[in-house]
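With one protein chain held back, the other chains of the complex are shown just where they sit.
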Amino acid sequence: MTDIISTRVADVSGDEAMDGKAPLRRGYWSAVARDGRRLGKWFVAPTVILLLFIVVFPLAMQLYLSFTWWTPLDGVRWYRAFESFNAGDNYARLAVDSALWSAIWRTLVIMVFAVPAQFLLGLGLAYLFVDQFPGRKFFYSVLLTPMMIVPAVVGLMFFLVFQGTGPFNHTFGLPASFTWLTDVHRAMLSVIIADTWQWTPLMFLILLSGMLAVPPDQLLAARLLGGSSWQNFRKIILPRMKPVIAIALVLRSVECFKIFDLNFVMTKGGPGVETETVSLYLYKKTFADLDWAYVGAIGLVILFVLSAIAASGLAFASKKAKG
Amino acid sequence: MHAIEIKGAQKSFPGFTLGPLDLAVRRGEVFGIFGPPSAGKTSVLRLILGLLPQDKGAVLVGGADAASMEASERDMSMVFQNLALFPHMSGRENIVFPLVERNVPEDEIAVRLDAVSEVLHVSHILHKKPAQMSGGERQRIALGRALVVDSRAILLDEPISALDARLREEMRVELKRLQRTKNQTFVYVSHDEEEVMAISDRVAVMIDGQIAQIGEPDEIYNRPGTLGVAKVVGSPPMNLFEGRFSSDGRYFECEDFAVPYPLVREALKGKVATVGIRPEDIREDDAAASHEIALRSIEPLGGYTIVNAVLGHRLVKIRASGRVTSVDRYGRRVTFDPRHLHVFDGEGSRCDG
Amino acid sequence: MVRPSPGALALKYALILFACAIVAYPLLWMVTMAFKPYPEWTTGTGMTWFPKNPTLQNFEFIFFGHAKGAVVSLDRTIVGPLIASIVTSVCGTALAVVAGTLSSYAVVRYGILSGLPLQVLQLRLFPPLAVMIPIMVMWAFLGAGDTWWGLSLIYGIVTLPFAFWLMKTFFEEVPIEIEDAARVSGCSHWRVFYRITLPIVAPGLATCALFVFIMNWSDYLLALMLTQKNWMTLPVYMSTLTSAMGGQMYGVKSALGLIAAIPPVVFGLLIQKHLVRGLTFGALKQ
Partner (left out) sequence: MSSITLNRVTKRFDQFTALENLSLDILEGEFVALLGPSGCGKTTTMNMIAGLDEPSEGGIYFDGESLSGIPLQDRNIGFVFQNYAIFTHLSVYKNLAYGLEVRRLPKSEIERRVRAMADRMDLGKDLDRPATSLSVNELQKLAIGRSAVVEPRVFLLDEPLSSLDAGFRAYMRAELKVLQQEFGQTMIYVTHDQIEAMSLADKIAVIDKGRLMQYGSPLAVYDDPANRFVANFVGSPRINLVDGELRDEAGRRSLVLNGGGMIPLSGGVDADFARGAAVHGGSIGIRPQDIYFGDRRADDDIRLTGTVESLERVGPRRLAYIRMQEARFLAVDDRDELSVREEVAFHLVANKCMAFNLKTGERLRANS
């Protein structure tokens, strides 16, 4: 059998072997298929169109509207909004809108308590999971489930749990009249508890992966040099986790700032405006007051600030991660 | 006409420039490319294949300029260092992939597949996926994929470096036999000197993106054209002594030598130079022009022995044929074999004419 | 490999079990509530975790709009919102994954789209609320309000950056030599993508699809704003249940909550390995 190959090739030198091929299919699409860059452009087209049409264009429209008093009620088409042009009054109003600033303050309060709590709980849990132990995979899956549940359903769960006649009061021996969701101070606390319950697993996940990202050989070398597991954690694992910690905190803070589902389902921002966060305030302004131009202005400012924080935080982290 | 030619090709990367390169691979020849890791060897293969467009110069394939030819149209095949087998395809699908892509008729595919799998003894693993194969088996499938099609040349990028020492030696002999029986053109890249020198008809030594020398393996070993080549060719490496020529050009002075070393031929008077001597060209001998050495350790390797010593204050390696069982069983004075003395001038190029 | 002392192991288990208890506490309450008949919804008759006489009454109620013991009936059953959630999530996922995959491959392999356009894709943490106004104006203008394709389109766009970055990490893991081997064997760029790269990243594609599906299924705000009646999704339907019926339909809402929660949890466990990579937008691979 082997000689078929050798005789076939021996007399047919490399070049003549070429003409045995089928003629190339000429045509626009087969040309595109052959040229990397043109194929790349066609691949990118759908995304660019979507981004252009649904992200860039709307942002431009929002900027344009934010300089007018336009609302959907006045029966004027949006592109004629320049008739009510107001040269930045919306932005001026934004600066002095006490309702907005108190909403921002309440959102920051949630962040200041929820994010550190989630970080510390997540770090503790991650440290427990660094070494292998029987049942690790099972417990790992159980502890991850909260973050996979639909936030609105988590809101419902804690809505039920924090009812006067709910299990929480019962477990801690509090009277049924002890109110959570309708109490001025405890409403905010219950939202923080719900948020922590749902998102601590995310911190646990990211921090654990940071701990496990330490090359196993280096950890082993540290042990062989006589380091105890606590010494190795403090001197080898923790210092290498700076980028991971940065990612975790940035991600969680930005997401937390946008909190809407939990407090909308649990307390609808109540009692009064005690748990009204920025998102809720914007939602109310949009649907109750139909003050769209003003909401557009606030939206742009928030978008700019949030993206800046997120981009710089992640850039810092991935640069460090590569270092 | 050459199978492949590169004329003044150059490609600059951030912090590294490849070329300008000039080389020609004759049809039916094994053209080796040897050099330390990251000398740009793989990039040369990618230039030839058209996977890496060059900034300047030209790559000729079968005599014609290949600029207009896509990688798929240059009709060459390659065995990659990490073998690059298609993980989601079986051994058979991997091997016949080039034929299927060139819509070769079904019956001819079957014939070629049988021939190749018999030559490479892979018929029993054609159904397996690469993940289920051993290193040696994967390596033979990658070879099968390159040999199954009549390509102008087969490019091999360190194809057997991942294998065990023993398997490597067998595969080397096998590759040479395959190449010989099919009169195939090979371009063989490796950083393992013994491998390249054993399998290649001609070798190009590449250092830091430049071709330092092209020649027959024996010629490159015995007459390295530059200091750079001398340093990378030969294991254990050549012993080098920096110094200068005497004013009358007939002696070589160096602080490691107690007495200036007489040269056979006239040399550049008073110039800075480097003298090199290979470990196998140093002999135990207390004649007049011998040098005093202090022994440090010996490496008994069965067929020969490596003696580590200090000459002046430079570590020197000597290859003693036969047995030296302990440090004190080796002489205190050695001489260099004048016929195999290598002399390089200040810029590192060979200057004994 | 190092076996910790038995004491440390016991402490570890204790802490982990305590954490699991905290996770299970609210979940268990909702799950058991879903199977409690009307009288047991409030704890007037004494607090019990497990239903005295478990019943499927609540599920029956939400699927058919009425049930034996129920005193009131529903004008809208769960079937509409369930279909809405499924349709919009799946279509949104398809749009984001296809566009994201193609564009990330072009960026990784051919270096198209560097600079500003790539930065726009950086808006991974895209706060939808901040750009709701123009979206609502346009959706009204296009007549996309309260339509399946309107909601699917916005779901696709909001998750597109995420799909792009996740698929980019998968494409970066395909060794370039495998594609080169295919090209050298006579494949055009398209066939290399179609026959070699895509099958190799197939598991990544599945992970990305599941991830994006979970995000779309779990959305509340976008659906709330862009749908009124006929294409309302599950979460929105759930919150309308209380206001419409006055009394707190705990058992019924728990049943609804349970149904809404199951798909993301199941899919989430399927893609557990890639969670870190996904949730940190590719910045961290584990």
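Going in written order, the chains are labelled A, B and C, and every chain counts its residues from 1.
In this text, a contact is a pair of C-beta atoms (placed from the backbone, for glycine too) under 8 Å apart; a residue touches a chain by one contact, two chains touch by 3 or more.
From a predicted model like this one, the values you see are computed outputs, not experimental measurements.
Peer 1: Consider the whole complex, including the chain that is not shown, and state which of B:Q210, B:N308 or B:T335 touches that chain.
Peer 2: B:N308
Peer 1: Thinking of the whole complex, not just what is shown, which of A:P116, A:P215 or A:G272 touches the missing chain?
Peer 2: In the complete complex, the chain left out is touched by residue A:P215.
Peer 1: Among B:S123, B:T181 or B:N222, single out the residue that touches the unshown chain.
Peer 2: That would be B:N222, which touches the missing chain.
Peer 1: Residues of chain B in contact with the chain that isn't shown?
Peer 2: Answer for chain B: residues 36-37, 164-166, 169, 173, 176, 191-194, 197-198, 217-218, 221-222, 231-232, 234-237, 278, 280, 296-297, 299-304, 306, 308, 315, 317, 319, 323, 325 touch the chain left out.
Peer 1: Which residue numbers on chain A touch the omitted chain?
Peer 2: Residues in contact with the chain left out: 215, 217-218, 220-228, 231, 235-236, 239-240.
Heads up, the rule we're going with is that only the chains that are shown with their structure count from here on.
Peer 1: Measuring from the mean C-alpha position of chain A to the mean C-alpha position of chain C, what distance in angstrom results?
Peer 2: Comparing mean C-alpha positions, chain C is 13 Å from chain A.
Peer 1: Which integer distance in Å separates the CA centroid of chain A from that of chain B?
Peer 2: Centre separation, chain A to chain B: 52 Å.
Peer 1: Name the residues of chain A that each touch 2 or more other chains.
Peer 2: 34
Peer 1: Please set out, as single numbers or ranges, the residues of chain B touching at least two other chains.
Peer 2: Correct list: 70, 72, 102.
Peer 1: Please give the residue numbers of chain C that touch chain B in the complex, ascending.
Peer 2: Against chain B, the touching part of chain C is residues 175, 177-178, 180-188, 191, 196, 199-200, 202.
Peer 1: Which of the residues in chain B end up touching chain C in this complex?
Peer 2: 46, 49, 51, 70-74, 76-78, 80-82, 84-88, 97-98, 101-102, 145, 149
Peer 1: Of all residues in chain A, which touch chain C in the complex?
Peer 2: Touch residues, chain A against chain C: 30, 32-37, 39-41, 43-44, 46-48, 50-51, 54-59, 61-62, 65, 72, 78, 124-125, 128, 131-133, 139-154, 156-158, 160-161, 163, 165-167, 170, 176, 197, 202, 205-206, 209-210, 212-213, 223, 229, 244, 247, 251, 254-255, 257-258, 260-261, 264-265, 279, 282-283, 286-287, 292-293, 295-296, 299-300, 302-303, 306-307, 310-311, 314, 317-318, 321.
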